[in-house]
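Shown next, in structure tokens, is the structure this report addresses.
Left out: one protein chain. Kept in place: all the others.
Note that the chains take the letters A and B in the order they are written out, and that residue 1 is the start of every chain.
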Amino acid sequence: MVEVRAGELVAQLGGELLGDPDKLLRRIDGLETAGPDAISFLANPRLQPLLQTTEAGCLIVQPALRAAVQGRTAAILSDDPYLYYARLSRWWAQRSRTAPAAGVHPSAVVEPGARLHPQASVGAFAFVGRGAVVGAGAVVGPHSHIGADAVIGAGSRIAAQVSIGDGSRLGERCVLQGGAVIGGDGFGFAPAAGRWEKIEQLGAVRIGDDVEIGANTCIDRGALGDTVIGDGVKLDNLIQIGHNVQVGAHTVMAACVGVSGSTRIGAHCIIGGQVGIAGHLRIVDRVQIGAGSKVNRSILEPGRYGGIFPLGAAGTWEKNAVLVSQLAKLRDRIRALENRPD
Amino acid sequence: MVEVRAGELVAQLGGELLGDPDKLLRRIDGLETAGPDAISFLANPRLQPLLQTTEAGCLIVQPALRAAVQGRTAAILSDDPYLYYARLSRWWAQRSRTAPAAGVHPSAVVEPGARLHPQASVGAFAFVGRGAVVGAGAVVGPHSHIGADAVIGAGSRIAAQVSIGDGSRLGERCVLQGGAVIGGDGFGFAPAAGRWEKIEQLGAVRIGDDVEIGANTCIDRGALGDTVIGDGVKLDNLIQIGHNVQVGAHTVMAACVGVSGSTRIGAHCIIGGQVGIAGHLRIVDRVQIGAGSKVNRSILEPGRYGGIFPLGAAGTWEKNAVLVSQLAKLRDRIRALENRPD
Partner (left out) sequence: MVEVRAGELVAQLGGELLGDPDKLLRRIDGLETAGPDAISFLANPRLQPLLQTTEAGCLIVQPALRAAVQGRTAAILSDDPYLYYARLSRWWAQRSRTAPAAGVHPSAVVEPGARLHPQASVGAFAFVGRGAVVGAGAVVGPHSHIGADAVIGAGSRIAAQVSIGDGSRLGERCVLQGGAVIGGDGFGFAPAAGRWEKIEQLGAVRIGDDVEIGANTCIDRGALGDTVIGDGVKLDNLIQIGHNVQVGAHTVMAACVGVSGSTRIGAHCIIGGQVGIAGHLRIVDRVQIGAGSKVNRSILEPGRYGGIFPLGAAGTWEKNAVLVSQLAKLRDRIRALENRPD
């Protein structure tokens, strides 16, 4: 259990404290559910009315709301309350969670020739192949598989049941959720008389620093050359990244996105959930793509893009879908009307 | 091999037996493929013509079809033949499958402080963390990972390679298929000068009783507070449930659905495959959403909803898609026609 005084928090995380520095805080919570022992935050201006009713013992708000929180037991003024909350959450996690101990669990298998930093942690039933390198403070979770000659950068944390293929490289401070498969074979076959002949995938996966990869997400190894994930990229769960894809720095993708082979995505993009991106395309920096959209051409201008069929009640949307199938006829009817003599 | 007389089945599962109680049955099969040693059922009225041709040794039908099965070797009348089949399938599985033995496989790792019921089963290479609780009759499959302080309710069955995160709780009689990841981190980051700072996910996952979770399905832990799956929910494979989502009791989702964070879905909903639901929405009870639809607004009335682009032959649908992109122009042309003087 974490227990902290408001004054201590501000000493460590910054901001201006209003009210009682000795106010004891025992949890972080949302505005609506927070009780007197909780610290909460206002990041979304639409939630401002909740400031009147929240029972939170301490509130993180923007300086412009100083007057609104003046009478409270405790409050913290910060230019970016959401970012303050992010840092608070990490401060809290460090204190409330037990870090895995350095060293190798007795049940793990580490092959000869693997190099583990003495401050690395290798969990139960983990496997580290020959020639693999695990950096300082890195955590290889239980049941995880680190292939031969793979590299896990310092401070990277790998959850349970992750697979890092032979020769793939992970930067520093990455976080991999359970079941992620990095470096499976790309999907490459040559047609030959009605059959498909396998193209061995001879590249690997190269992942930058500060990358997060979600649960059961798959990043395939390159056919020739590597699949490359830039620094600071954040991938949610169940994402597919095809072979030789490049994802630029600080791009984020929500869950269930699929990116086909050899597509290059720029930096600082935001890709919504279930987006599909065809192969061999180019998406420039700072492109945002709405959830569920299908991208079948390159996007060469920054901006927001999308395209999904509108949701409707059953009878209505089915009728609209039929009309979409008949649009050419509707267009012809308009044309005929236009050609009518006045 | 299961071998059972028709009379024994009825004694155990109910229904009215017509014909020979000594008729021996050795398998369950569909109407078209069943042979004389098989029991089959008619649930879909459209398949009724198959009653003439099926060779099944015993048929489960509604009482209204008494005359149609009167001459057969054996038949069972039941008000709900499909439900009868469901119960028969479970009866059969109990007899044809070997239940995992109670106890801990010698290769498993159980950390000090875990509490395993003597009637629980822990498979090969399974890991049970400190403080975890595994109830009576629960099965932790091979290679599965039960995090610290997690709870597995009595009678729940976990297949191979499942991960239950620290502090997550599973009710009683749940079934988890292989590769499911429960309690991975939710996808939360705060923007900070062009980078993304991780928000530690301090909540957990709470799963009710009688829940089924499909293979490689992911349910993320809450950011603050828990992600909650109600009693009797059935989730198919490869589904993504974001942090702090709530799924009401007895809702079912087909495979590949994605639900973004903080969305609340009601009870008794039916969500088709590959549906995507945006974050922070509310879907009330008894909503049905057609496969492939994208939901980007709350649904506050029960009923059937959908919206997918109609499938067509290649040339045709591409032309329709172009016309969809030009709908504003078509509308303007209609307007111009309407404004023409008569």
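Worth pointing out:
Operating definition for what follows: contacts are C-beta pairs under 8 Å (C-beta built on N, C-alpha and C of every residue); 3 or more make two chains touch, one makes a residue touch a chain.
A quick note: this is a predicted structure, and the numbers were derived from the prediction, not measured.
Touch with the chain omitted from the figure is made, among B:Thr54, B:Ser121, B:Gln161 or B:Asn244, by B:Gln161. Summary of contacts with the chain left out: across A:Ala68, A:Ala93, A:Val181 or A:Ala314, the touching residue is A:Val181. For the options B:Gly19, B:Gly57, B:Pro142 or B:Gly266, the residue in contact with the chain missing from this view is B:Pro142. Residues of chain A that touch the chain left out of the display are 109, 125, 127, 143, 145, 148, 161, 163, 165-166, 179, 181, 184-185, 187-192, 194-202, 216, 218, 220, 223-225, 238, 240, 242, 256, 258, 260, 274, 276, 278, 288, 290, 293-297, 303-310, 312, 316, 319-320, 323-324, 327, 330, 333-334, 337, 340-341. Of the residues in chain B, those that touch the hidden partner chain are 28-30, 33, 80, 82-83, 85-87, 89-90, 92-93, 96-98, 105, 107, 124-125, 142-143, 159-161, 175, 177-179, 210, 212, 214-216, 232, 234, 236-238, 250, 252, 254-256, 268, 273-274, 291-292, 308-314, 317-318, 320-322, 324-325, 327-328, 330-331, 334, 337-338, 342.
The definition used in the following text is that only the chains that are shown with their structure count from here on.
For the pair chain A and chain B, the distance between mean C-alpha positions equals 26 Å.
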